[in-house]
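The complex is shown incomplete by one protein chain, all other protein chains being positioned as in the whole.
On to subunit A.
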Amino acid sequence: MRHVEHVMGTVFSFDLRPPFGDGRHAIAEAVAWLHQVDAVFSTYRADSPIRRLGAGEIGLDDCPPQVADVLELCASVVTASGGYFTTRPSGHLDPSGLVKGWAIEQASRILTRCGAVNHCLNGGGDLQCAGRPAPDRPWRIAVAHPLRPGAVATVIAGDDLAVATSGTAERGPHITNPHTGRPALDLASITLIGTGLTMVDSYATAAFAMGAAARVWIEGLPGVEAFAVTPTGATWHTSGFPDTAPPVVEEAEGGSPLPGGKALP
């Protein structure tokens, strides 16, 4: 059972596998939740509580309770990431770096609660997968190669899996290092895996801003692993990945094959 929904400025893809439970109801409830989150947290809507809060028009007590929840989660990520995650990426209040992953993780819980225990919810390339797609295999998630549009950098498989990728968009860098105010350029993309997308997605944003140092940071986080591609096409991964690293970018343009796996410090 599948469903596609346009919300939060991107596309959400629902992929439910048997048993569906009350699948249609589950999807409807999850979709309503996503639209509700968008209405509260959209920084593109002048009348959204988050915009009005940021502008000082209303106080936190005037906002729906989810706003305080999200800002509290953001604060924990700011602390955990040494300030590489920020709720003010462009100067004004904007917790978008956490809201999408949080909304997806909550939507996944709605689906599970409605009996659709096996599902994969993909919000613009960030995923929360629950259960498994079939009794005899786990979910398999391809990671799009950041330098080779259409190519797959690696494939991740797992049950109850959250996957988030942060990277440079097609038109250049879009994540800024909050400590320097400059675009983050160390990495072409970094993919984090864990169980809950709230943390995995926001940590991925922080890790991209952090750059090369993210490797040590992620190593120190229990239950989270990372796979990164650098601008030259080299890759690295944290130790929770197998020693046999995915094949690297192969035949890089105008150069010799690049080292991969554990080549980087």
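Quick note on the criterion: a contact is a pair of C-beta atoms (placed from the backbone, for glycine too) under 8 Å apart; a residue touches a chain by one contact, two chains touch by 3 or more; residues count from 1.
In this section, contacts and distances are computed from a predicted model.
Enquirer: What does the UniProt entry say the missing chain is called, choosing from "Chemotaxis protein CheC", "Probable chemoreceptor glutamine deamidase CheD", "Polyamine-transporting ATPase" or "FMN-binding domain-containing protein"?
Expert: Matching the unshown chain against "Chemotaxis protein CheC", "Probable chemoreceptor glutamine deamidase CheD", "Polyamine-transporting ATPase" or "FMN-binding domain-containing protein" yields "FMN-binding domain-containing protein".
Enquirer: Which residue from A:L73, A:C114 or A:A184 sits in contact with the chain not drawn here?
Expert: Counting the whole complex, the residue in contact with the absent chain is A:L73.
Enquirer: Looking at the full complex, which residue from A:M8, A:C63 or A:V143 touches the chain that isn't shown here?
Expert: A:V143
Enquirer: Since one chain has been left out of the picture, which residues of subunit A touch it in the full complex?
Expert: On the subunit A side, contact with the omitted chain comes from 2, 4, 10-11, 13, 15, 73, 76, 112, 120, 122, 124-127, 129-131, 133-134, 136-146, 148-161, 163-171, 189, 191, 193-196, 198-199, 221-225, 227, 240-242, 244-247, 249-251.
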